[in-house]
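Please read the structure below before turning to the comments.
Note that this complex is displayed minus one protein chain, with the remaining chains in position.
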Amino acid sequence: MSAVAVDGVWKFYGDFPALRDVRLEAAAGSCLALIGRNGAGKTTLLRIMAGFSRPGRGQVRIFGNTPRETETRRQIGFIGHGISVYDELSALENLTLFGKLYGLADPRRAALEWLERTGLERVRNGLVREFSRGMRQRLAVARAFLHEPSVLLLDEPFTALDDRAIAVLQTLLRQALAAGKTIILSTHQLREALELASHVALLNRGQAAFCGSCTPEMAADPGLIYARYGEG
Amino acid sequence: MREKILYVLGIVALLILAWNINAIARLPEETQQGVTFKIIFFHVPMWAAAMTAACAALLASVGFLVTKNFRFDAAAVAVTEVGLAFTTVGLVTGSIWGREIWGIWWTWDARLTSALVCWLLYAGYLMLRKAIEEPTQRATFAAVFSIFAFIDVPIVVFSIKWWRTQHPQPVFWAGGSFPPDWTTHFLWNMVAMLLFGIVMVAVRLRQEEAQREIDSLRRTAHAQ
Partner (left out) sequence: MGFFRQVLVIAAKDLRAELRTKEAINASLAFALVILLLFSFAFDPTEDTTREISGGLLWIVFAFAGALVLNRSFARELPNDCLDALIAAPISGAALFLGKAVANFLLVLAVELVSLPVFGIFYNVRWTSQFGELMLVLALGTWALTVIGTIFSALTVNIRLREVMLPMLTYPILVPALLGAMQLTTGLVAGKPIGPDTMAWLKMLIGFDVVYTAVSLVLVESVLVG
């Protein structure tokens, strides 16, 4: 069974189809890079996979279940455009909060562990409001990994990250892949993504124009996929 | 074809109305209120149409939330707008009657107050729609609000009635009975108003569908 299966998904804004009959699959332990131009539907698709919005037609299955089921949500880690942590709370309070919401046995211990893994243990009691941009991003990464999700959905994770945060994230993603977790990430930074990716999917105007293995020649020249499968 | 049927129905409604107004004008004047009384031929059917619209809006809103089909959303906005127009005219005709019979344009009596609250609720619905850009969100949020508003109407009517009965009513009007031929004209007006309402809803529905198509084409153009 594939970890994530997108089966004929359509999404409409009014009558306008933002996604048209998208079919994708990601096997457990694989890393799928979702590429495409702005407005191709990458964010929309990722948000449907994460269960933030419902598809107009078709369905998404995560280990055979819909994303809105409570058990499925426990298995998903999501990083979107915002950092999704509270400015008024400290780093530790933020992570403990999400640890509690995910029903972790010891939320505080998990929070401390992830603060350490993202290099934030020194500022754990600092308010997020006072954090630098890079620190905020690392905290967002810690929040997404906190509950040990088996499927990671990342929307443009490398955009707006500083070098240190990129390094932290790439290490974590490699470890996750080694542990058999599934990663789907959308990106414009093809090089960073293709280093990790085992598979590539190209979205073009709401349609999956290509979905397959990431070959060495693609990794060497990312423009190749666009040239071959994208129009213009 | 659909358009032609609509035009025909609209003309039929107006013809019934014109014929009926002529007939009503010839009716003798009511003993106590004189000619002013005849406003009831228009006032009551307006409210009947408005209430029908409110019920239809509820059904359409629930329909949208269940099916996520935008036809229900279009139906909801169409009936609410037409219903609000009827409510407005209902309030105005009621007010004119009040000016003639009670000597005042407005009084905070139970029925007037609840009617005004209903008007505010459904006007709020339309304003909420105007403020939301994204079509799915607009339709969903508007449907949720419409359900809240509909549930509120009976509670409002009950509570305000209860509030007002504690106070002296400004003016009492104990209505006499309606002669049978008056009832006939009244019912014809009812039919004409409802038919007219249906035609307006259908026209508005077409507009809404066209609007959706335009929005979709615009998005497609932007996506190029």
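Per-chain residue numbering starts at 1, and chain names A and B are given in the order in which the chains are listed.
In the analysis below, contacts are C-beta pairs under 8 Å (C-beta built on N, C-alpha and C of every residue); 3 or more make two chains touch, one makes a residue touch a chain.
Since the structure is predicted, the reported quantities are computational estimates derived from the model, not experimental observations.
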| item | value |
| --- | --- |
| Selected from B:107, B:140 or B:216 as touching the chain missing from the view | B:140 |
| Selected from B:65, B:112 or B:194 as touching the chain missing from the view | B:65 |
| From B:101, B:128 or B:191, residue that would touch the chain that is not displayed | B:128 |
| Residue in contact with the excluded chain [from A:98, A:114, A:145 or A:158] | A:98 |
| Residues from chain B at the interface with the omitted partner, ascending | 65, 117, 120-121, 124, 127-128, 131-132, 134, 136-137, 140-141, 144-145, 147-149, 151-152, 155-156, 158-160, 162-163 |
| Hidden partner chain, residues of chain A it touches | 50-54, 68, 70-71, 73-74, 76, 78, 80-89, 93, 97-98, 100-103, 127, 143 |
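Following the convention adopted for this analysis, only the chains that are shown with their structure count from here on.
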| item | value |
| --- | --- |
| List of chain B residues in touch with chain A within their complex | 68, 70, 134-136, 212-213, 215-216, 219-220, 222-223 |
| Chain B contact footprint on chain A (complex, rising order) | 12-16, 39, 53-54, 56, 205-206 |
